[in-house]
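One structure, pasted below without further comment.
On to subunit A.
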Amino acid sequence: MSVKKIQTDVQMKRALTRISHEILERNSGAKNLILVGMHSRGVPLAFRIRKLISSYEGQTVDVGSLDIGLYRDDISEKPQATMKPTDISVDINERIVVLVDDVLYTGRSIRAAMDAIKDLGRPSQIQLAVLIDRGHRELPIRADYVGKNVPTSKEEDVKVKLAEVDGLDEVVISSPIT
Partner candidate 1 sequence: MAVNVLIKGGRIIDPSQSIDEISDLLVTDGIITEIKTSIDRPRNSEVFDAQGKIVCPGFIDLHCHLREPGEEYKETIETGTAAAAAGGFTTVCAMPNTVPAMDNQSVVEYVIKKAKETAQIRVLPIGSVTIGRKGKQLSEMSELAQLGVIGFSDDGDPVEDPNIMRQALSYSAGLNLPIINHCEVSALADGASMNEGWVSNRLGLKGMPNSAEEIMVARDLSLAELTGGHIHIAHASTMGTLNLIKAAKARGIRGTCEVTPHHLTLSETLVMGPTEDSFVPLSPDAYDTNAKVNPPLRNQSDVRSMVEGLRDGTIDVIATDHAPHNQVDKMTTFQDAAFGISVLETAFGSLMTLVDNGHIDINTLIKKLTADPAKFLGMDIGSLKKGSSADITVFDPCETWIVNSQTFLSKGKNTPIEGILLKGKIKATFFKGRKIY
Partner candidate 2 sequence: MTTNEPNTRNSIRHKHILDLDELNRSDIELIFENTDSMMEVLNRGIRKVPALRGKTIITLFYESSTRTRVSFEQAGKILSADVINVSSDGSSSKKGESLYNTALTLQAMKADAVVIRHQHSGAGYFLAQQMDSTSIINAGDGMHAHPTQSLLDLYTIKKHLGTISSKKVVIVGDLLYSRVARSNLWGLTTMGANIVLCGPKTLLPQDFLDSRLRETNHPFRDIQIEENIDTALEGADVVMTLRLQSERQKAGHLPSLREYSRRFGVTSERLKIAKPNAIIMHPGPMNEGIEIESDVAHGPQSVIESQVTTGVAIRMAVLYDLITGNHSEKES
């Protein structure tokens, strides 16, 4: 197994800063936004983006967390992940929901997340922010905000580590030795 670092802590910070600015630019400010982090690493990322946005705008954005376990379409094939509670305490009707996740891959998790959001209300828009887009989409889904595009092969594994969960910030890619 070979492991390669593809994003350092400084690079990650820059990427999140850029994403935060793009979100504000596209939506003409922070008004009406709600950031929804997807368990598990999307949640701390959503909180970081909120912190960045409030430092520019002086305004606090609502943050929620979402578990997609109950919406996955592959539960028969793979064992399900441990569920974390979904916690979106505000009304999402007619709001702009920005889904936040660490890695965008097949798109199936995002499909599940959109189904989950739909059961919670009817937002005016759903947008998607991801730290890494590694390609190999299986559904017609794309991200609105991408930290870094990383071409990968399907055998490789992209792992986002965050200080809140893993004790440090970095992104590594591991591939089996051939």
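Definition applied: a residue touches a chain if its C-beta (ideal position, glycine included) is under 8 Å from a C-beta of that chain, and two chains touch if they have at least 3 such contacts; residues count from 1.
If you want to know what made the cut, all candidates are chains of the complex that A comes from, given by their letters.
Since we're looking at a predicted model, the values are computed, not measured.
*Asks:* Quick one: in this complex, who touches subunit A among 1 or 2?
*Replies:* The candidate that touches subunit A in this complex is 2.
*Asks:* Which subunit A residues qualify as touching candidate 2 in the complex?
*Replies:* Against candidate 2, the touching part of subunit A is residues 67, 69-72, 75-76, 78-87, 115-116, 119-121.
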